[in-house]
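A short write-up of the structure that comes next.
Missing here is one protein chain; the remaining ones are kept as they sit in the complex.
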Amino acid sequence: MQVSFTPAEIAAIAQPKSTRGATTATICGIAALSDAAPGDLSFLGNPKYKTTVAATRASLVLLPVDYAGEPLPDQLFLFVENPSVALARICARIEQALWPKPAPGIHPTASVAPGARLAASATVGPLCVVEAGAVIGERAHLQAQVFVGREARMGDDCWLMPGTVLAAECVLGARVRLQPGAVVGSDGFGYEFTAGRHEKVPQLGTVEIGDDVEIGANSTIDRARFSRTVVGEGTKIDNLVQIGHNVVIGRHCLLCAQVGISGSTTLADFVVLGGKAGIAGHLAIGQGAKVGGGAAVTSDVPAGAFVNGNPAIPLQLERRLVILHQRLPELFKRVGALETRLG
Amino acid sequence: MQVSFTPAEIAAIAQPKSTRGATTATICGIAALSDAAPGDLSFLGNPKYKTTVAATRASLVLLPVDYAGEPLPDQLFLFVENPSVALARICARIEQALWPKPAPGIHPTASVAPGARLAASATVGPLCVVEAGAVIGERAHLQAQVFVGREARMGDDCWLMPGTVLAAECVLGARVRLQPGAVVGSDGFGYEFTAGRHEKVPQLGTVEIGDDVEIGANSTIDRARFSRTVVGEGTKIDNLVQIGHNVVIGRHCLLCAQVGISGSTTLADFVVLGGKAGIAGHLAIGQGAKVGGGAAVTSDVPAGAFVNGNPAIPLQLERRLVILHQRLPELFKRVGALETRLG
Partner (left out) sequence: MQVSFTPAEIAAIAQPKSTRGATTATICGIAALSDAAPGDLSFLGNPKYKTTVAATRASLVLLPVDYAGEPLPDQLFLFVENPSVALARICARIEQALWPKPAPGIHPTASVAPGARLAASATVGPLCVVEAGAVIGERAHLQAQVFVGREARMGDDCWLMPGTVLAAECVLGARVRLQPGAVVGSDGFGYEFTAGRHEKVPQLGTVEIGDDVEIGANSTIDRARFSRTVVGEGTKIDNLVQIGHNVVIGRHCLLCAQVGISGSTTLADFVVLGGKAGIAGHLAIGQGAKVGGGAAVTSDVPAGAFVNGNPAIPLQLERRLVILHQRLPELFKRVGALETRLG
């Protein structure tokens, strides 16, 4: 990370409610409070690290408005409502400075079919393939070695990283990010067993991804049998996640790494699935429900519930059962003692 | 899905035993009974939806021969032995109409080594790489950005989707489909620990994939240490599945998403592994055995058995233990009560 911002430039992005102290340093990096050196920006994101602020050597510190301490010499405090959010905003600006989108246009090594419709402001990088009938929105960025199938469409400001696949007829909203190797629109897993063989059921539907969705590296989202597999606006999907055909995911969900969702299951909005959680097919997961890491969900989950374990049950019960399970040796002994006493 | 078939064209594919009613509609889509609109084809695949047939607005309905109801006006019933199979056959035809294979030949942006042998009817799409000595069968379709390593071979009518890798010397039968990002022939995971380090054991074997196998998006199949990793004819593998080196999988198995099979394990024919199931190495899974989703198999499974849980045990026992496990709070109370009574 090679960056260079003046404290005034940082303040212009963070828009602090108030400030304390001053620094002449140029900001060249970001670091945790305890790791920071002069020239670094740091922040108090979690109140439990409050005591480390006094000792930080960072030149500039983002702090919550109720923080009471004084800066060191040549140190500037910026007081903001939410230091983590302010930091995210600063980082977004740094990201653009670090990795600016290449100029619009089609790289000479890309293979774009005659019938494709590309916004003039879009960038199609080296060795990408865009098939006939595909539609690419304004400022979209196909970085390198991306595949966009026939009649596939994407909205404005999408970023498809190297090696991503958007299969035929699938649709991305605006500002969608596909991390490297993500696949949108692979065939659903459907077969009819007949005459001693599994005959393929062609998967003729599509995938529709809402605005502001992010899909992690090497994750896979299957196209529907007919109709659509859906990922709602603002949902974020981590790496190596599998979404089966005809799944419908609501808005602003979080799916951590290696999650798997079987076919035709629906998630309402604001659902959170921990890493490696698996959801069986044809289930309904209610709004705001949470599933613990590694849990195996085999029945519907009501809105707001937090389930865990295999099979997944309400978290409180699951925690209690884990403790009792570890007391089984004691229980066997107690029962044996009772039997001995009764002769 | 933009299609257009006459009822007569559909009937020619489905070859009904008998028909009832008539329709003048052109068939433009496929939908579930309750979702269908005029112009749609629908079907009764599962008897439990029988009562929804009477209310469907589909113009054409595939029904089992024993269905007794009458069609609406402008509605045609086709009676077939297995509506799901008939539908699959119709969908296969639609798939060809939707996504016709491009004309044979090598795209000018593909990189094909001089020593490769391609059938004249094969299609090598944009930005594919075919190394020396590779053999590509009749009508095979390398869609885009596919890699075929040296001396690798594939039979007739294979379809390798974007970003797939068939590594050196590995072999595909006929009609094999690789979904986007699938890797056939990565190195097995083998090391010797010597002098405080893990020294790589080169993986010199290959992978052999039988006819009619399908491999899901971003799944990985490792080459053998020596000899071969094998996937038998007709076996279907979902997304993000890992097959270790020297694994031998029988014919007509189903491996659901995110399954993992460790090295040297063998599966007989017709085995079914639920999503996220894991099988330890050097085990034998018998013919027709079933493993539940998320199960961890740590010992051989006899033919015909259904195992579940971690570690996997026979399903009946596992179900019973889950119920008793959830009654642990009660059991602790009962034992406590006994102790109190005995003073």
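For this structure, a couple of remarks:
Note that the chains are named A and B in the order they appear, and that numbering of residues resets to 1 at the start of each chain.
To be clear about the criterion, a contact is a pair of C-beta atoms (placed from the backbone, for glycine too) under 8 Å apart; a residue touches a chain by one contact, two chains touch by 3 or more.
Treat the numbers as computed from the prediction; the structure is a model and nothing was measured.
For the chain left out of this panel, the touching residue among B:29, B:71 or B:163 is B:163. Within the whole complex, the absent chain has one touching residue among A:21, A:105, A:162 or A:314, and that is A:162. Contact with the omitted chain, checked across B:218, B:235, B:266 or B:308, is made by B:218.
Interface note for the absent chain: among B:145, B:179, B:229 or B:266, the touching residue is B:145. Those residues of chain B that touch the chain absent from the view are 109, 111, 127, 129, 131, 145, 147, 149-150, 163, 165, 167-169, 181, 183, 186-187, 189, 191-192, 194, 196-202, 204-206, 218-220, 222, 226-227, 240, 242, 244, 258, 260, 262, 276, 278, 280, 296, 298, 310-311, 313, 317, 320-321, 324-325, 327, 331, 334-335, 338, 341-342. Panel shows chain A; residues 1, 29-32, 35, 82, 84-85, 87-88, 91-92, 94-95, 98-99, 107, 109, 125-127, 144-145, 161-163, 177, 179-181, 212, 214, 216-218, 234, 236, 238-240, 252, 254, 256-258, 275-276, 293-294, 309-310, 322, 325-326, 328-329, 331-332, 335, 338-339, 342 of it touch the chain omitted from the view.
In this section, only the chains that are shown with their structure count from here on.
Note: centroid distance chain A to chain B, computed from Cα atoms, is 27 Å.
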